[in-house]
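For this depiction, one protein chain was excluded, whereas all remaining protein chains were kept in their positions.
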Amino acid sequence: MGLLQNVIFGLVTGSYIAVAAIGFTLVYGIVNMINFAYGEYLTVGAFVGLLTAGTLPVPLPVAVLVAMVGGGVASLVLARLFFTPINHTGPVPMLLTSIGLGIALRNLIRLVAGRNARYFDTETATFRLTGVPDVSVGPFDLLGDFFVTSEHLVVVGCAVGVFLALHGLLTRTDVGIAMRAMGDDEDLARVRGVDTQRIRDSVWVLAGVLAGLAGVLVAIQTNVSAGTGYSHILQILAAAILGGAGSPYGAIAGSYIIGLVLSLSTAFLPGGMAELSSAMAFLILVVVLLVKPSGLAAREVREA
Amino acid sequence: MASDNGKTTRRAVLKGVGAGGLVGMAGCLGVEGGGEGGTEGSGEGTGTTGGSTSGGGSPDSIVFGQPAAQTGQWDFLQPGVSQATDAALQNINDAGGPLDTEVELVRRDTGVNPQEARTVVTQLVENDGASAILGLFSSEINPLWDFLQEQRTPVVTPWPGSTFLDTRGGDKGTPENLDDDEWVWRTVVGDTVHTAGNAKRTLDEGYETIGVINGNTEGERSYVEGFLAPYEAEGGSVAQRVEVGLGESSYQSALERLFGADFDAFLVSLPQESAITMLSDWADGGYGGQPVLSDTLGTQAVIDQVGDALNGAWAASPGQSGPNYDTFEQAFQSAGDAEVNAWSPPAWDAMHVVALAIERAGEATPEAIERNLGPVSGGEGTAVSTFAEGKEALANGEEVNFEGAATPTNFTRHGNVFGSVTISVAKNGEFTEAEVIPAEDVRGFVEEGEY
Amino acid sequence: MSLLAVENLGKEFGGLRALDDLSVSVDRGELVGVMGPNGAGKSTFFNCVSGVVTPDEGRVLLDDADVTGDSPEALARAGMVRTFQHTRELETMTVRDNVRLAAPGQPGERTLPALLRTGSMRDREREVRERADELVEAFELDHLADEYSGSLSGGQRKLLELARVLMLDPDLLLLDEPFAGVNPTLTREIAERIRALNDDGMTVVVIEHELETLTELVDRLVVLQQGSLLVEGDPETVLSDERVIEAYLGE
Partner (left out) sequence: MSVADRLPLGDAAGNGALLLGAVCVLLAAVFALTPLVVSLPGSLYVFFEVAILFAVYGVLVLGLDLQYGHTGLVNFGHVAFFAVGAYAVAMLSARDSFAGVSLGLPWPVALAGGVVVAALLGAAVGATSVRLRDDFLAVATLATAEIVHSLFVSFEGVFGGNVGIGSVPQPVSDLAGDADTAMLATLLLFGGVTLFTLAAVTRLTEAPYGRVLRAIRADELVTRSVGKSVLTYKMQSFVYGAALAGLAGGLFALYTGAVAPGYFTIQVTVTVWIGMLLGGAANHRGVLAGLAVIMGLRLLSRFALGVMPLSADAFASVRLVVVGLILVAVIRYRPAGLWGDAEELGVDT
């Protein structure tokens, strides 16, 4: 069993978790809520992408862009309808509202779109590297032959693109700088003349755009159905909290850790324990919350 | 038959000695005292009946209940089963219906959740007056086993492959005697049996070592266990087995682990969507090897999504080799645009045996249906493929033997069916039937009385 | 002998030194004022002493016992009780319940007596109620006794907080800006009450940003600057100290 190959798989998995987790964690940082309905935003994006690719004669990348726009619009509308009016009530009512909204959205999607899984028609090419020496340690090989597929490259490429764009946004643009200021201290930001509602809206849109992208990426790899996003929400949440809730850079790190752990635990856990690999993300989440609730980014999460 | 013309209580009154009357409790509780002590075992007593059926002549209405997966884990399979059920219903009612009465079907969502299923079954039996239940999954039947026995209403279901049912259910070969009955029947071949057909094919093709990848739910595990028992008994061995969760976005690590071992063929037991993801990953990774697919995977969608890499893969399906599959298929196609799945033909069969049981019994009570499911499905009678044929034969005083779409529908003493197993091989973008392993060959793998 | 002794206390927050080698002691029966410009470390000093924050260095002695790092609840039970700069009312509880809550030694706060409604719980509760009613009345909150404390005005909150801590009958009372945001009339009233408590033998330490009231009230003043002790002594001496004047003017 080649470690290198499994690391590649882990990085791919981590990539689409990361795209989604950034959106999730930005909402957490700015709006101060855990949005449990966020998985449904992925589903919405995936369906928008599928519909576009299926009905219009446009190439897939255009469909992806449409999905991102669709996700952004959906996110803003939902926020305005459900979350903005209760912004002042604190994290717990917001969390509960998002849980209710998630149930409603998921079933609404099922009602409208039906229950069958749909697929994107894509072609995949595989690039294989052979002749890589095995560097054996016990039963494991550190290197060994490996392959990547065009799908892998697209997913990782999209993720890297998102990271770069995000970094640019947060450091170079007024909106991004205001976002960071607001994440640090909302009152101070307001005093300094930041239009906090506008920033919140921007974050909702950004989160929706990222969810749309992540939704399509997941859908290309698997399929689209009403449960697509929901089945990923706990991984996204685990990644965001692992990275330090509210920190986009932390979320990226958290996502790759989750991706690697999922991949490596599936590959290397002893026989009887392999079944645990699906629970691994949650195990990490619980451990992080216990040991270092502030996550990797080490933001102060103090009570009182 | 004549012995059971009166109204019967659905629940056995086993005890009733010396009870005092608690009169006037809230008005809604009828309290019975004394009078029918010690009728242990007969399971019969006079009392109220919850259903709307009555003995003798044409009942006002006949209701079948269908617990369904309109939401929940397997909801994507429901359209194929609903459409098959509706097609059968149409077919039955077009022929005048059992006892010249139109059958009404009430379908209620269980979300594949045992708790909901319990409520749904109660409501179907007690409020909707269903005289038979035509649904329920293994994951609902197993935890509700005792409860279903108490209902004393036949459950004839197209879904469960579970080995749990191998030695449970049916009339134990004694149709008239209800005491030993276990009220659950399935018109789908159990995993123990048809998997044996697949195992046989795998061995016949010379694959003596396999890898196994399966999902972690009851259906997937039970398939693998059904496969491995005869496979290993006949000399095959398992090089590696990997169990995975369903609906994951990637199975590449699991494949990496699986193919770390040395084997020629690998068995896939996953629901369709997860299997497509997994097989796409497998194709992309170029792992090679002969794929052996579980019954549910012989579908066009699998080939369409996975592509040419799947050429040569075979699926063994028990669900479409009944003597009258064509009759079913025709009716199914004209009933809507849902895709046929492995449980559609069994759903058709279930409707038919129940309707025929009513026609033969001359009444539509649950007990009467239970007594007649065995007689109309097996034995010496005139072979019939539709309700209309059966109704006519019965009217002529003949016995009938329903030959179904999924299997010949000959219930074993445990309420199970045997059938031949169809091997379909993927070739040039579609599955083509390559071989039919006759029921008799498969039967050899299963001990008499153990199924 | 000193009731409270603080020795070489140090505390750092993210590279910022909030307390730096601070040593202060308070004798039994004293009424001490702690002052200093914003950021001088007054609140951190209280937080370290009352167990809300654990100091990085140094020791806190209460009645000669080392209580460094002890929890606030343990310290409260040991006789040292504090209030907060921004009044922290239990807003979702009534004024009465706010005061009653603080009562020590209530067996009904344990599971079994609560479930069994033991006699000892009821007897104690009767005493608690009497005492709480006395305090509520004494602080002229009786007309608000059944209101949720969330509806009180700022001054009333200060009074309620005082009533609540007095329920504990503390040996040492730490008051964090008891006059902040309170009108002059009420300020005088609160000051008188503090004086009276001190006269009855309670040791009191008051942090205050406002100089005027504080200097009239206390026996001794401690001035902090940048986490260290700047000056201490009787109010007049301290207020005329050049360094103090500079510290305040320089602000």
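As written, the chains take the letters A, B and C, and residue 1 is the first residue of each chain.
By definition in this document, a residue touches a chain if its C-beta (ideal position, glycine included) is under 8 Å from a C-beta of that chain, and two chains touch if they have at least 3 such contacts.
Everything quoted here is computed from the prediction, not taken from an experiment.
Just so you know, the chain we are not showing touches A, B, C across the whole complex. Only one of B:Val112, B:Leu228 or B:Val340 touches the chain withheld from this view, namely B:Val112. Considering the whole complex, the residue from C:Lys42, C:Arg164 or C:Arg220 that touches the absent chain is C:Arg164. Only one residue from C:Pro72, C:Gly181 or C:Gly233 touches the chain missing from this view: C:Pro72. If you put the hidden chain back, the residue from A:Val48, A:Leu101 or A:Ala189 that touches it is A:Leu101. With the whole complex as reference, residues 50, 52, 71-73, 76-77, 81-82, 84, 88-94, 96-97, 100-104, 106, 108-111, 113-115, 117, 121-122, 125-126, 128, 146, 148, 150-151, 164-165, 167-168 of chain C touch the missing chain. Contact residues of chain A toward the unshown chain are 33-34, 82, 85-86, 88-89, 91-93, 95-97, 99-108, 110-111, 234, 237-238, 241, 245, 275-276, 278-279, 282-283, 285-286, 289-290, 293, 301, 303-304. Where chain B meets the omitted chain, the residues involved are 9-20, 22, 25, 28-33, 47-51, 68, 70-71, 78-79, 82, 106-109, 111-115, 118-120, 122-123, 125-127, 138-140, 142-147, 150, 162, 164, 216-218, 221, 243, 245.
In this section, only the chains that are shown with their structure count from here on.
If each chain is drawn as a node and touching chains are joined, the picture fits none of the line, ring, star or complete shapes.
Overall, the chain located most centrally, as judged by its C-alpha mean against the mean of all protein C-alpha atoms, is A.
When every pair of chains is scored by its C-beta contact pairs, the maximum goes to A-B. Averaged Cα coordinates give chain B a centre that lies 74 Å from the centre of chain C.
Measuring from the averaged C-alpha position of chain A to that of chain B gives a distance of 40 Å. Residue positions of chain A with contacts to 2 or more other chains are absent.
Counting partner chains per residue, chain B has no residue touching two or more of them.
Remark: chain B residues 71, 75-76, 78-79, 216, 242-245, 247-250, 252-254, 256-257, 260, 272-273, 276-277, 280, 283-286, 301, 304-305, 339 touch chain A in the complex. Remark: chain A residues 1-2, 5-6, 9-10, 12-13, 16, 107, 110, 115-117, 119, 124, 126, 128, 147, 149, 151, 218, 221-223, 225, 227, 231-232, 262-264, 266-268, 274-275, 277-278 touch chain B in the complex.
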